[in-house]
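Complex shown without one protein chain; remaining protein chains in place.
The block that comes next holds chain A.
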Amino acid sequence: MSTTIDLDEPAVGPTFTPISTGRKIRNGIAAVLVTLAFLVAVVPLVWVLWTVIAEGLSVVLRPGWWTQSLNGLLGRQQGGGAYHAIYGTLMQSLIAAAIATPIGILVAIYLVEYGAKSRLARATTFMVDILTGIPSIVAALFVYAVWIAILGFDRSAFAVSLALVLLMVPVVVRSTEEMLRIVPDDLREAAYALGVPKWKTIVRIVIPTALSGMLTGISLALARIMGETAPMLILVAYAPFINYNVFAGNMASLPLLMTVERANPTEAGSDRIWGAAITLILIITVFQLIAALLSRVTAPKTK
């Protein structure tokens, strides 16, 4: 190949060209920007997690944090635990979930399977969209106005649950609706053609097919309401002791514990805030993990 002569040169230019310098530069700039955006998004997240763990880990590892309340402790006294607040957070959000999930799923079933394009369905979708954006304090004030001011009930953990229901229902409706819509109509028709009534098709074919995604949506909605604070501030007062009765009396919850201890300038106070923060993150994480597991188990398989 060392003795190439002019005659061996191709008569026309090559079909393929190298990557132009301009494109290399643009590619480089875009890569840097995308990476920077990623860092801007991730750094604060990692920072928050790191701070919470650094400040709170020793607190939640103390004996009694998961089993005791703060009953009888002075503000500056170390010790005690968050059992009362953990109980409150779990009860309030699980009661809300127990009410909101069936309502949300039934509304979504109506919208997808029965409502089709009817005016009622369109109006419902519109209302759900508005409700999705409702601030939690508005939901709390609404429950205060109806449940406490008009119907005359006392402030209680159950009132908090009712406000959380208002916040959770639209999220469950939207996510369930999306999941039901992506179930192919082929499957519904296959079931009808076997002589299966519509309701049974929905319960035994459509919902099992969509279940995996529905569970993810419900767990996201649950995570959202677990961190809510406004309804607790308005609808129930903080109690440093354990109250098992959701219908009467004051009851703590993790967000409320943090808000109340913020007024406590001592080291014990800030320890409790960080401890409560890490506890809340842990509880939400555990629920997410359970949901992810359930969603994997229930997902349609191909192998």
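Heads up, the rule we're going with is that a residue touches a chain if its C-beta (ideal position, glycine included) is under 8 Å from a C-beta of that chain, and two chains touch if they have at least 3 such contacts; residues count from 1.
Methods note: contacts and distances are computed from a predicted model.
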(request) If you had to name the missing chain as UniProt does, which of "Cation/acetate symporter ActP", "Phosphate ABC transporter ATP-binding protein, PhoT family", "Cytochrome P450" or "Cysteine-rich domain-containing protein" would it be? (result) "Phosphate ABC transporter ATP-binding protein, PhoT family"
(request) Pick out which of A:Thr209, A:Asn243, A:Thr279 or A:Ser295 touches the chain that's been left out of the picture. (result) A:Thr209
(request) From the listed residues A:Pro44, A:Gly79 or A:Pro197, report the one that touches the chain absent from this view. (result) A:Pro197
(request) Would you indicate which residue among A:Ala31, A:Val48, A:Leu187 or A:Ala248 is in contact with the undisplayed chain? (result) A:Leu187
(request) Go through chain A and note every residue touching the omitted chain. (result) 116, 184, 186-197, 200-201, 204-205, 208-209, 211, 298, 300-303
